[in-house]
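Take a look at chain A:
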Amino acid sequence: MTQTATPPQTLKPSAEGEGWKARPIKLKIFGNLIAEVVHKGICMYCGACIASCPIDILFHSENEEPIMRGTCAACQVCYYSCPRIELPVAEIERRVFGRERTSEETILGIHLGSYSVRAKDPEILKNAQDGGAVSALMLYALDQKIIDYALVSGFTSLQPWKPGPMVARTKQELVENAGSQYTPGGQVGGLAEIAVPNRSVVDFQEERMALVGLPCELQGFWRMNSHWIAAPKIGRNLVFTIGLFCSKVFDYQKMMVDYVQGERGIDLRTVTKVNIKKNRMLIYTGDRLAIDEPVEVIAHAAREECNICVDYSAELADIAVGAIGSASGWSTVLTRTPRGEDILNGAVDAGYIEMKRLDPLGKGMKFLETLCERKRLRDPSAYIRHNSAFPRPEPKLMPLQVPTK
Partner candidate 1 sequence: MSLAHEREDSLVKTLKESFPSDIKEATVVRRSRINLVVAPDKIADIAVFLRDKLGYDHPSGVSAVDYNREGRFEIVYHLSSIKTRDQQDIVINLKESVPRNSPKAVSLVSVWPGVENYERESIEMFGIQFEGHPRPEKLFLNDNWDGPPPMRKEVRFPTD
Partner candidate 2 sequence: MQAMSPTEPGAQTMTLSVGPQHSGSGHMRLIVELDGDIIVSAMPDPGYVHRGIEKIIELRNIIRSIPVIERPSIIDASNLNHAWVKAIEELQGVEPPARGQYLRCLINEMNRIMSHLYWLSIYGVFLGHTTMFMWPLGDRELFIDLAESLTGARITYSYLVPGGVRRDLPKGFAEEAIKRTKYFEKRLDEYENIFFKNPLFTSRAKGIGILTRERAIALGSTGPTLRGSGIDRDLRKDEPYAAYGELDFKVHTRPGGDSYSRAMVHMDEMRESSQLIRQILEKLPSGPVRRKAPIVVPRGETYARVESARGECSFYMIGEGGDKPYRARYITGSYRNLAAIPEVLKGVRLADMPTSWWSIDYWPVEADR
């Protein structure tokens, strides 16, 4: 009964992506995602699948993996939004930075400048992890109306110190959620969980957003936005991202609940700050240092999903922030895109942060590079079917030429 027109010969290949692929008879649905990623122990709970599901049936769960409530519509979007299935870094970099990375940038990734930054606002400094750079930059962007809200990692659920995506619109909310948590929180999942952009196409007042996330979460975000089957609709109101330096993440149950609260008997509600620095774990309650032990104590709690991640310094972020490479109380900031550079300089001119340039050949940056290199040597190919195509340094390191500005 239906008039089937002759199939069009010249269908334009998609803007990005590999062009045409026959529709596989075997669709890759959420079940495949569970089998190939979660049960294989390589799901780092970034939340990209949770955000990308068009019918919103994927959710955060207690044991840090995505769960499905309801009936799946077999649309393959979650499968192709997962960075652990396949991560074409070269293509993502072309999309984020406009160019691929050159050979000198194999380790630290594309970056325009490296600075040491500290927030000027005492209230932010009090709650901040090191220099309070993330909260200060977000506050600057909120005040200058660059963004309407920031999606930060805060304390959402009832369990104390269990991180989750939080929408921050005011300084008070930013300060409340400042400080790093060393357990996974499914940050990108917050894009659909809380900050739900209205999905219809007509451009009503779209709320501009900034995203703070770990390197794996940014990989998830950009994977979701680059593959042609994945969901480009979710991140379209994003202005800039802030990535955090990250060596590995710990399991909430094993680290916080069993060790800190169980063995050490510290009530998690009283813990105000958790810091892992120079291979020592420092846990503060109030401003008293409650625990100061070597990291090996909670080595058993480290998530083995992180053993295959090779991105230490958030190479896909606009601004990468971390503690390594700066004096204590200061944050190291690498600006990777012109937009990141403008925001940083704007924050300095507006008096939100104070900034010192970090000499690329100085001791701090050297230490940062060695950490990145050590993380780069983790071998992801054993786990991921397609190699994650992070460029690998040549065996022996050539001396770096000073990048001419």
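Note that a contact is a pair of C-beta atoms (placed from the backbone, for glycine too) under 8 Å apart; a residue touches a chain by one contact, two chains touch by 3 or more; residues count from 1.
Basis for inclusion: all candidates are chains of the complex that A comes from, given by their letters.
Keep in mind the model is a prediction, meaning the values are calculated, not measured.
Asker: Pick the candidate that touches chain A in this complex from 1 or 2.
Answerer: 2
Asker: For chain A, which residues are in contact with candidate 2 within the complex?
Answerer: Against candidate 2, the touching part of chain A is residues 55-57, 59, 69-71, 148-149, 167, 169, 192-200, 202, 204-205, 207.
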